[in-house]
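For reference, the structure I am asking about is given below.
With one protein chain held back, the other chains of the complex are shown just where they sit.
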């Protein structure tokens, strides 16, 4: 049995991220997910990944299992769950240690840089993220 | 044909809400939706609506049709789309003038104030939001 | 006894603005001040005030007298306190009803739009904000 491996992005919860209930404010999880996507794309494609490629968020969703709190380190694990011609879906698992925090889902549309026209997902993106994802689900 | 009426919450887009692409950053729509929920509950139940009632967000999602930009006024129109025993779903339409910006969805769980135990949705909440919602869908 | 008059920008405190201590998080006051500046410039110069003029924040400061809390309406009253050739200072009073929340201070630099070169404050800006300010201090 091989090791389960894959890209993990870690975010330490700051005081400013938490709300009056003492937990991360719901909208801030989407900012965490946004940052995880950027770091994942950099990791898989290099820092200049936006050269000739850009994407827009068509849908975003999250379901919570437990709240994250100040100083906890949230681990975000993205994987591609669907490839379309001009769009793809990403699922992001969020956890703190062994505790599941929740699961996010994004529908991303490949667009021409500087515009909002959908365009085919570049092969290099598909390959780089696809390989990263297959590592996750081994 | 009757008039379509119902609760509308308006949020003017601030400079700080927008990102490097010049549009409202995706996570900020969830903060807008959160604010619309608070204002709607106040409107329907009075400012002290949290007296004996609280809720947690179990799921949140949003699908975009177009971006909102600085100084535009986003109109948010919430309606209840499902009543469960301890939870309920809310759909929120977002628009700028005649232009659809997108649609949000929340699954909210009624909880005991100060804790995280699910508890039956109080009848007064059900009635107040239900009536507000039926006005919307006439 | 003249009337004390002048521009007032009002911001209702949202749930998301507050931190674990139940008060507006300190950094968020600077976002409030930023929004007040934008609204004041629009009020004094028209919505297209950035046509041929832009500014950068060189310094920002705030001293607190009392915290603002959820649902309170913070009133922000900006006035110019110094005119330089390429920069000017603005003082912003913050209050909730009769209660003083604090006072903010900005040093703003007039820059060429699209660049970061300091440039003389346009006469129309000087006149429009100066008049607005003199109304305040009568």
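Per-chain numbering from 1; labels A, B and C assigned in written order.
The rule is short, and it goes like this: a residue touches a chain if its C-beta (ideal position, glycine included) is under 8 Å from a C-beta of that chain, and two chains touch if they have at least 3 such contacts.
All figures in this text were calculated on a predicted structure; none of them were measured in a lab.
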item	value
Residue ranges of chain B at the interface with the undisplayed chain	15-16, 18-20, 22, 25, 27, 70
Touch residues of chain C, complete complex, unshown partner	25-31, 34, 56-64, 105, 107
Those residues of chain A which, in the complete complex, touch the missing chain	14-16, 31, 34-35, 38, 47, 71
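Methods note: only the chains that are shown with their structure count from here on.
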item	value
Nearest-to-centre chain - CA centroid comparison	B
Chain at maximum distance from chain C, centres defined as averaged CA atoms	A
Proportion of interface numbers common to chain A and chain C (over half same, under half different)	same
Centroid spacing, where centroids are CA-atom means, of chain B and chain C in whole angstrom	30
Residue numbers of chain A (touch at least two other chains)	25, 27
